[in-house]
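My questions all concern the structure below.
One protein chain omitted, others in place.
By letter and in written order, the chains are A, B and C; residue numbering begins at 1 in each of them.
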Amino acid sequence: MKIGVVGFGYWGPNLVRNFQSTPSVDGVVCFDTSEKRLQVAKQKFASLETVTRYEDLLRRDDVEAIAIATPVSTHFSLGMKALEADKHVLLEKPMAESGAQCEQMVDLAAKKKLVLMVDHTFIYTGAVRKIKDMIAEGRLGEIMYFDSVRVNLGLFQHDTNVLWDLAPHDLSIMDYLIGQDPIGVSAIGAKHFNDMEDIAYLTVRYNSQLLAHFHVNWMSPVKVRKILIGGSKLMVVYDDMEPSEKVKVYDKGVDIKERESIYKVLVQYRTGDMWAPKIDLGEALSLMCNDFVDAIKNGRRPTTDGRAGMKVVRILEAAQQSLRAGGTMVNLGQ
Amino acid sequence: MKIGVVGFGYWGPNLVRNFQSTPSVDGVVCFDTSEKRLQVAKQKFASLETVTRYEDLLRRDDVEAIAIATPVSTHFSLGMKALEADKHVLLEKPMAESGAQCEQMVDLAAKKKLVLMVDHTFIYTGAVRKIKDMIAEGRLGEIMYFDSVRVNLGLFQHDTNVLWDLAPHDLSIMDYLIGQDPIGVSAIGAKHFNDMEDIAYLTVRYNSQLLAHFHVNWMSPVKVRKILIGGSKLMVVYDDMEPSEKVKVYDKGVDIKERESIYKVLVQYRTGDMWAPKIDLGEALSLMCNDFVDAIKNGRRPTTDGRAGMKVVRILEAAQQSLRAGGTMVNLGQ
Amino acid sequence: MKIGVVGFGYWGPNLVRNFQSTPSVDGVVCFDTSEKRLQVAKQKFASLETVTRYEDLLRRDDVEAIAIATPVSTHFSLGMKALEADKHVLLEKPMAESGAQCEQMVDLAAKKKLVLMVDHTFIYTGAVRKIKDMIAEGRLGEIMYFDSVRVNLGLFQHDTNVLWDLAPHDLSIMDYLIGQDPIGVSAIGAKHFNDMEDIAYLTVRYNSQLLAHFHVNWMSPVKVRKILIGGSKLMVVYDDMEPSEKVKVYDKGVDIKERESIYKVLVQYRTGDMWAPKIDLGEALSLMCNDFVDAIKNGRRPTTDGRAGMKVVRILEAAQQSLRAGGTMVNLGQ
Partner (left out) sequence: MKIGVVGFGYWGPNLVRNFQSTPSVDGVVCFDTSEKRLQVAKQKFASLETVTRYEDLLRRDDVEAIAIATPVSTHFSLGMKALEADKHVLLEKPMAESGAQCEQMVDLAAKKKLVLMVDHTFIYTGAVRKIKDMIAEGRLGEIMYFDSVRVNLGLFQHDTNVLWDLAPHDLSIMDYLIGQDPIGVSAIGAKHFNDMEDIAYLTVRYNSQLLAHFHVNWMSPVKVRKILIGGSKLMVVYDDMEPSEKVKVYDKGVDIKERESIYKVLVQYRTGDMWAPKIDLGEALSLMCNDFVDAIKNGRRPTTDGRAGMKVVRILEAAQQSLRAGGTMVNLGQ
């Protein structure tokens, strides 16, 4: 099988490089509207094939799957055309501009029994997989909160705000780890240079006392990528800026000694060991590419399928609505 | 002049110790409802006088000023009685349970020309004073955001939630540094053990693109006390957990190269030096006590007067209202 | 039993405070040559007795033990007099100016069956005790190296160099943890302001491939207190500047796969979890005082007895000799 990679911009070269070394992939064919970029691509990757028209890519029978790494505004039209041409589709995050667009693609892929996947790369990191394992084994207990900070200086985008740029990473991690369906979203932000928010705070509410909160910021002097997860049994700090000890697990919490009423509770602090489990530092993108190809070969769902991408986009869409309304809670009708 | 200290619990001993070494203070008289605590106080402070009835304290002519370090629910009644007895008053934070209570005390103090002060200790730290100087000199440029995180494990309180417990520190710092009048407040939170929020996020809005946000949390495995201030010229990180370099100033930001329209802005990143100015690490509480006594002696306003305390309580009050309403923005009528 | 504390300078007040709350201690009597310092002592500690002549202290029958917190040059004469007066003796570190002085005190104490102890406070910290437990259980495997860095700005001393000032801490920790007898010592250093070394490097050699090394420095812009211990099974980093996670244990090392000859060894790296065991953060000095009093009461050896103090002084003495000789190895005849 060959893979078509659409767009040789910021992320496309990473896809080409990884698909070239993915088992069962016989070759990569790259499409870009810019001849110049295709020339760069050929210099960089000796055995790469290129095409200058999307139709030429879709028409090829040896190209079974299409990976789309173009601006989000083009995802829907490129993705639908690929599905209609019976290609399996991998989309960069965020999946599309609206939940409705996502839903159409999910439905078409389901009808045609094609794999539809979104590249939520972080899900494939050793750190996130390690945390997922611990949650799945019940070691964290009940999750009380999920607090994420992803801030740094730039990069300003002209076609998207900081929420759509940075929050998809953390929303996809949250969805993967927590697995529950949120019921409401609120967001606030501010703009300082153009009509796009460069700082935003996002809250996601669940049908429980679980509270999820996200701080995304293009105007921070320091780079922070940190997620705190408070469980009733263990607590986790996932700091992606740490070179090796990215995940720290704390045997800290509160033991309830007596509960006469909701007003009278005797709590006692628990402070035990901290440990940093060994994390697989292999390239997440390589695992993601493998998952895509393997899902195609075996006719199964990939870990981050179209539904996962749609959930993230629906939260972003509701958050955008809340931003415009000054921060009111927007319900997520499921 | 002698100072009456009311309440020998968690904070009272610090007030006694500091007032005992404040110039112009001839002695400290301590009142507490517990005879046992007063005995402990006498053992700890050899020259301390004690009284077992509040009235006895207020009746003494040599006691010109009263410092109140009792639970917040008693601040208003104790404070009003002291003002009525013509005593200058220092109140621990938060000043009172409501803006209305604060206002009554402010009005009475003004009428009687008495000093009314709130112990917002952080304002007197070398770190906050250094940042204030830089802002006052215009070195930060226009303030774009103020982001504060104050989280740790415990201490759970039975009579207050995490917002009223931790946020007064950061709200008082914000008010001192920013100096503008907020127009609205929203807050969200969650409860996991009793009927008090143990985690909360608070947003304060201004009549500009300045956005202030606060994360307070009693359930964090790590202790964080960090404030980011984004200015158009310089950015500041104030990390109170750092032993010496508490304030870091970054010559980082965005230079606007061209602004054709709000949609088309050419921004360019600026990354220069970072520096950590030398910070006075002297005890802030000692400076606060001096400010109180000096204000009394010279008939002037202290830095953190009743109005400053009232502003913080009004924000907390509005935040509490927002919390109950699920996070809607609550206007701060000025 | 009452305890006599000699010297109310930098460390004396800590001894008074801790002995006053040590079980079985009925009172503390303080001796200092300065009347002024004794007055300060009385103000600070209400129930403290004071004497102005050392003989008066030694003559008192209710004073069973003497704790000496004076400059090191006085330790021997004050200590010998106390032992001759049948008092148990606690000496601050370093124990004396020479191994010969230490030996005389050790011998006299043994003859008189008196407790002779040296205040190597760090041995009583939760961090060092935790590491000791792990080593004793064999969890670290064979110890390959012990690397210590204790550097900061100042305090310059006029009567001692940086080696005698700072290294006793780390040498006592090493001796406690490793427990082997060193065979040789070398040291190099430099002087920049007076005739005392302000920076020094010390190496301690054993009858094995274990290598111990110490960096002490009064001229460092940053404060570091860090010990690395390399074991064949586990490795430990003990960072005393960390507020809570002072001890980190690494499941890292080298597994030898094949060993054809000493020239041909196939090693394989092992990288597993890191963990920070919960450390008792209680005051070490309080435990030390308890150990002293309990050793007296039960006629047993304290953990850090005169022999432990003597070992440290002998290393310092040899190091001083090496320093003067430009760094040659000085044998430690046992």
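We adopt the following convention: a contact is a pair of C-beta atoms (placed from the backbone, for glycine too) under 8 Å apart; a residue touches a chain by one contact, two chains touch by 3 or more.
Note that the structure is a prediction, hence the values are computed from the model and not measured.
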By the document's definition of touch, the residue of B:9, B:138, B:179 or B:272 touching the omitted chain is B:272
The listed residue (C:135, C:199 or C:319) that touches the chain absent from the view is C:199
By the document's definition of touch, the residue of C:110, C:136 or C:256 touching the omitted chain is C:256
Residue list for chain C contacting the dropped chain reads 144-145, 147, 151, 153-154, 156, 158, 186, 188-195, 199, 201, 203, 205, 209-211, 213, 215, 217, 219-222, 228, 230, 232, 235-237, 250, 252-254, 256, 259, 262-265, 267, 269, 271, 274, 326-329
It is residues of chain B that touch the chain not shown, namely 245, 251, 271-278
Note that chain A touches the chain not displayed via residues 43, 46, 223, 241, 243
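Criterion: only the chains that are shown with their structure count from here on.
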Given over half shared residue numbers means same and under half means different, the chain A/chain B interface is same
Here the gap between chain B and chain C, centre to centre from mean Cα coordinates and rounded to Å, is 43
Taking each chain's centre as the mean of its CA atoms, chain A sits from chain C at a distance in Å of 53
Multi-chain contacts in chain A, i.e. residues touching at least two other chains, fall at 271, 274
